[in-house]
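The complex appears here without one of its protein chains, the remainder shown in place.
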Amino acid sequence: MIRKSRVLVAGTAVLALALTAACGGNDDSNGNETTTKAEFNAALTKVFNPSDKKGGTIRMANAGDWDTLDPGETYYGYSWDFLRLYGRSLVMFKPAPGKGSNELVPDLAESLGTPSDGGKTWTYKIRKGVKYEDGTEVKAADVKYAVLRSTDKETFPNGPAYFEAFLNLPDGYKGPYKSKGMNTDQAISTPDDYTIVFHLKQAFGGFDYMAQLSQTVPVPEAKDTGAKYKEHVISSGPYMFDQNNLGKNFSLKRNPNWDASTDPNRKALPDRYEVALNVNADDIDNRLISGDLDVDVVGTGVQPAALGRVVGDPALKAQTDNPVLARLWYTSINPTVAPLDNIECRKAVLYAEDRTGYQTAYGGPLAGGDIATTLLPPAIPGYQKFDLYPAGPDNKGDLAKAKEALTKCGQPNGFATNMAYRAERPKEKATAEALQQSLARVGIKLTLKPYPQGDYFSAYAGNPPFVVKNKLGLLTNGWGADWNDGFGFLSQMVDSRVIRETGGSSNTSVRIPEVDTMLDQAIVETDADKRNAMWGAIDKRVMEEAVIMPGIDAKSLMIRPKNLTNVFISEAYGMYDYLSLGVA
Amino acid sequence: MITYIIRRLFAAVVLLFIVSAVTFAIFYLVPRLAGATPETLATRYVGRAATPETVSLIAHKLGFYDPIWVQYGRWIKGIFVGADYNLGASVDHCPAPCFGYSFITREPVWPDLVDRLPVTLSLAVGASILWAVFGVSIGAVSALRRGSLLDRTAMGFSLAGVSLPIFFTGMIGLLVFSYTLKWTAVGGSYTPFTQNPADWFYSLLLPWIVLALQFSAQYARLTRAGMLETMGEDYIRTARAKGLPERAVTTRHGLRAALTPILTIFGLDVGLLLGGAVLTETVFSLPGLGKYAIDAITNNDLPKVLGVTLMAAFFVIIANLIVDLLYAVVDPRVRLG
């Protein structure tokens, strides 16, 4: 993925979609708390400057281009956060601060999905009286059409591909443009105008998460212009497009046909939103600090230049929030490379790690992240706090335990192995160097191997024969999920069946048949609480095998809008919630 | 003269073809030599969740399976007769001159170029007027007062102006004049002239000054050196011997001669800028050709790269031609043939 916007947004190639967020996990507030005190992290778990005042314009800027405004194709967390202003999906993340945002609530639907057939069929009732900007009513068929068109990957190659993977679509179905008229009721049926039923190929307990994807935002077939629809998306939310200059800027104004009585989630305070695209990133920070801009819409935090200013100025720091994201930077420990095939040798590596070195390599506690001891970040429901390989009170490692493990492994004087990292990433290089130093303390000698990030997984670190042949015992890695849920986070990371001999998978070290079975069980579980408990169990089981060294849970430093009200961080998106903001 | 211009224009067209072919070759042949397949090329233009089927679908759609000359031929054909593009819901026709559709945004390239040209044009023309006026007058005055405090101050500043990058001066300018003093527009506030001339002027004032600063410095130094040289010429002595006032001697005789070589550089600089003032447009977030080019290159968006490269090459070629024609006008010793 070489697209600039991608790189800008994620700052990483690991798909680390900023969709997920977490907040230290020490506050279980559910969104009722408010504050007006401008201090560091004021908007992290509380609503900052609460107000119901209507009117005003919110000014936003994006350092890159918007990937697309089309709800069927956009694939960025910030875009999904923003899209709720002009589109209503069946289900949504609750607009609430802190943990409250991880709760799914019905939006276009009257309630969350009703599973039947053991989680293979999901039924939603659509609210009556929801209207598009042109006054026509939203019907179940529009949602069906919207989902189906998003499966045409020739027209929308960048969008998420969950629906075509899970829906029971007819063989050879190529979307509503090319397979015009083909009966698709076996995948989605609409028994009446206000009911929509999804039929899956296999049970999927967390389908509500898919129902919150922007791909379920209704699209009226008569107004669909395919790839050009992004130029004028028909609004079903409180705002509609006023101007839209692709690649430059766009603005939203009120949708006169939006009816607040059909919408319990949206405050719709400002009259207007203005979004500038392709704005210089450093300039964005300066304008945020001076109050000439309200929101850096991408929500990945400040540039290094502004970071320096914030750290050195207490007044500026009081104007920032520092959320933990649902993104883990970690190191894979490959059991396919001797002597790491011996679990004791792997444990020795974990015990010998200096965790503060890992944190420093990524930029410290403010811009880098919090030290992680588990796979699941605290923001993911099911997260359990545990630490199987304690690193001592100062987090610098337990060398006695490490030596003990080495002895058990039959390598009392240590051993030598290689460590891979992406050459273009200074933070990964620093990580590898930090590990090289800390492991040397117990005689484990690391030789560092940089590889180009473009082919890092396909040809090098993610290519199993290459890993074995080049004895890549350790390799830097990272992962983020499309939504804050154990499935979204773990399935690609610990499922051994995603590993391909031809390369390309970012899971390289986790091959535990028991974990695969646990995943299959969790996926079909429709009870959220039970399911979440299972994710936590999987996390622990993988850590027992010592095949992953969790590094840090990423954090970002954001400048809080000076002139806005109802400011709070949504954990679900890992950035400010764009639905509730108002102008002071 | 006319035949000369026709001949030059013909050469320009040939050159543009060569530029496009080379750009095409760099884009396709170099990755091919490095082992890229149509699929690996196509992975740049699909989402992160793309299945192998999606990848090959897109490789097909973008024509990556065809031999490179077929792809090039198709692109050339688009310029002359236009091209069709499947939007899914309908088929879009892009009339000639069609420079193709972006691999990323899937928008036709030509309207984008036409849309962005006025921004770059505004920036280049405004800044060039500023730097021509300031650079040349500062340089001329410095030369006439050689060694004076004014000369040394001006040359000190211009050394700084030449060596300070626009990233630096631009950000400082924004910080001081836009955010602190609120005299000038903030970044990214470009307004087209046709929409509101006052806002247009206001939004471009700081970019003009910052861009002109760098060029002024360079032109001041060039003018100073040129003036020092011409003011020692025999014809300057003749002009004085006629009893011309010193002002007429320096401007009508000294400056007039010193400016001729500067005119050449000026023409080429403006031509280059019309292809995109990359740094200035980036710092001030101006939606011009330079920013477009940078984004196109970082995104590997070949149709955009081709379009903007050709546009830039076109301006450089035209600027060259105009400079040559103008040179014949200002220097009677030059005859075009």
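Lettered A and B in written order, each chain numbered from 1.
Heads up, the rule we're going with is that a contact is a pair of C-beta atoms (placed from the backbone, for glycine too) under 8 Å apart; a residue touches a chain by one contact, two chains touch by 3 or more.
Convention: contacts and distances are computed from a predicted model.
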UniProt names the one chain left off this complex as which of "Cytochrome C oxidase subunit II", "Lipoprotein-releasing system transmembrane protein LolC", "Dipeptide/oligopeptide/nickel ABC transporter ATP-binding protein" or "SCP2 domain-containing protein"? "Dipeptide/oligopeptide/nickel ABC transporter ATP-binding protein"
Visible chains in contact with the missing one: B
Could you tell which one of B:A34, B:L149 or B:A241 touches the chain left off the display? B:A241
Which of B:R106, B:H253 or B:K291 touches the missing chain? It is B:H253
Determine and list the subunit B residues touching the chain excluded from the picture. 233-235, 237-245, 252-253, 256-257, 260, 330-333
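Quick note on the criterion: only the chains that are shown with their structure count from here on.
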In the complex, subunit A touches subunit B at residues 1-7, 15, 61, 64-65, 68, 73, 75, 149, 152-162, 175, 177, 224-229, 246-248, 276, 278-280, 282-283, 286-287, 289-290, 292-293
In the complex, subunit B residues that touch subunit A: 43-51, 53-54, 57-58, 61, 86-90, 92, 104-107, 112, 171, 174-175, 178-180, 186-188, 282-285, 287, 291, 295, 298-300
